[in-house]
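Comments concern the structure below.
FYI, not all chains are in this one, though none of them got moved.
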Amino acid sequence: MIQLQVRTSGRQSFEDITSQVQQAVSQSGVQEGLCHLFCPHTTAGLTVNENWDPSVQHDMGLALDDLVPQRRDFRHSEGNSPAHVKSSLVGASQTLFVDGGRLVLGSWQGIYLAEFDGPRTRKVLVKVVTA
Amino acid sequence: MIQLQVRTSGRQSFEDITSQVQQAVSQSGVQEGLCHLFCPHTTAGLTVNENWDPSVQHDMGLALDDLVPQRRDFRHSEGNSPAHVKSSLVGASQTLFVDGGRLVLGSWQGIYLAEFDGPRTRKVLVKVVTA
């Protein structure tokens, strides 16, 4: 199990961690297999989406803020309930394929830590297995 | 493959199954590996979120009801279309890490069966593998 550290840049931001994850895959020496990722935080998540045009991350942020607005009848005293809900919507785990020692990703795909209550320093756990 | 049974408590509720899943991990004898979970239902799901303040589950319920309201033009005759949509939003599978015979979870994380059309008795499938 490898632990990545990710410094997030805003209240809500999408941090491209593809090269850090690829580095973990390379370190593992696994040629054919699976790369499991887990985010041990309840106000962040992991998602795979476009890494070509940064506008996609901008628009994702707008859409998620629309999806889960703040409400006066939320009870959680920390005031970050929308961040918890967004975390469950994008999810805490991802499983990727490894082929020839490289992550298998579509032409436009990158792996993102989705921060919903930052900025903070976050962890991402990585386990690469032969399969 | 181990099968858990979970009695859900409301139309929509979030049942903390962390200790049941940990028990399955302990029974498996796996020290280092992965714990795969699968929910074989189309109006429930699995999610990882805060297990410290129960207000988070309360607020999650409010937000999800807002996200997917009932509509007059829904066609599914059982009337539970919002439950189906919520199930796809939180997802049916989760993959967790196991280290030293224990589930690896963040300080505030628990594993939840998310019920969207209860109360019912639900199943959760667990497979723990050395990896």
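Order of writing sets the chain letters: A and B. Residues in each chain are counted from 1.
The rule is short, and it goes like this: a contact is a pair of C-beta atoms (placed from the backbone, for glycine too) under 8 Å apart; a residue touches a chain by one contact, two chains touch by 3 or more.
The structure presented is a predicted model; accordingly, all values stated were derived computationally and were not measured.
Engineer: Total copies in the full assembly, please; the file places 2 of them.
Structural biologist: Number of sequence copies in the full complex, not just those placed: 3.
What we mean here is this: only the chains that are shown with their structure count from here on.
Engineer: Rounded to the nearest whole Å, what is the centre-to-centre distance of chain A and chain B, using the mean of the C-alpha atoms as each centre?
Structural biologist: From the centre of chain A to the centre of chain B is 20 Å.
Engineer: Quick check: in the complex, which residue numbers of chain A touch chain B?
Structural biologist: Listed in rising order, the residues of chain A that touch chain B are 1, 36, 38, 40-42, 67-68, 71, 73-78, 81-82, 84-85, 87-89, 91-93, 95, 125, 127, 129.
Engineer: In their shared complex, at which residues does chain B touch chain A?
Structural biologist: Its residues touching chain A are 32, 34, 47-50, 53, 55-56, 58-60, 62-64, 66-67, 89-91, 94-97, 99, 104-106, 108-109, 114, 131.
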